[in-house]
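Only a single protein chain was left out; the remaining protein chains are all shown in position.
Coming up: chain A.
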Amino acid sequence: MAAMTPTVPETDVPEAVPAPRAAAPRAGRRPRPRVWRGAVLALAGAYFLLPLVASFVFTVHVPGRGISFEAYTELLGADGFTESLLLSLGLAAATIALSLLLAVPALVAVRIGSPKLRPVVEVMCMLPLVVPPIALVTGITTVLRWGPEHLSRTPLYQTFIAVQNERFPLVLVLAYTVLALPFVYRSLDAGLRAIDVPTLVEAARSCGASWPYVVLRVLLPNLRGSLAGAAFLTLALVLGEFTIASLLGFRPFAVWIVSISGAQARMSVAVSILSLLITWLLLLLLSRAGTSPSAAASAPVTTSRKES
């Protein structure tokens, strides 16, 4: 959701609006609610589309010169556009990979081995929600400053330098993984609840499957929907994350948008429209990947995302 924050904040707020309203007419079976449905759809549509259309018109219509797509062509060649977008996508991919690698084995193990630990894991995974990113960034900055000073004579020093590499700041991946954990946890937990993990594991074991085979060929395919849901939320989070990246001095896409928006008004609006389209496209692809009967758990997220 934060993907559009910099210049089109309207899209951020109304996300929750269409869902409850659209649900109401569905409850009644009389033909009358159809009118309501149409009205709600028109209202919500106008609410979403008007700012978008207005923004678009603003970017292509130059007073006195007519229609021109200059803003967009300029944009594609603009300094830093490609780099920052690729950086954001790379960070998103790495974050998705890391958070799933951490969460899937952990949650499966808890599910099978020690269900009693579940509340502990849940609380741990939910913690990032109550820690504001600004606090997280302060902590990270402190560590990054402390590290090189105290570890300058150890091999760890190089590690500290490496994670802050401008071209691919691993430290952001680590921070984003922490931020994404609650969403990844929720999505995976819902998926794991939907299947009878212990029985499926035992059935596969008694059919001769080794542990890696069980996880890769039995559990993961049945968690497709929730894996896609987790990836989906992480992607949206990383593409729109501004606070941490900006304060640590890196320049992924969101930071770049803000940095150019002050100077070139038309281009900055064009950028936000473009970023919206890119985000939609990626989310659409991901939700396609997760289409399966077991995707029900992440479905609500999917739909509200599409509507916005």
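Keep this in mind: a residue touches a chain if its C-beta (ideal position, glycine included) is under 8 Å from a C-beta of that chain, and two chains touch if they have at least 3 such contacts; residues count from 1.
FYI, contacts and distances are computed from a predicted model.
Student: Just go with whichever of "TonB-dependent Receptor Plug Domain", "Insulinase family protein", "ABC transporter ATP-binding protein" or "Sarcosine oxidase subunit gamma" UniProt uses as the name of the absent chain.
Tutor: "ABC transporter ATP-binding protein"
Student: Of A:V108, A:C125, A:V178 or A:A204, which one is in contact with the hidden chain?
Tutor: Of all options in A:V108, A:C125, A:V178 or A:A204, contact with the hidden chain holds for A:A204.
Student: Where the complex has a chain not shown, which of A:G38, A:P132, A:P221 or A:G249 is the residue touching it?
Tutor: Answering carefully, the residue with contact to the hidden chain is A:P221.
Student: Considering the entire assembly, which residues of chain A contact the chain that has been omitted?
Tutor: For chain A, the residues touching the absent chain are 195-196, 199-200, 202-210, 213, 218, 221-222, 224, 292-294.
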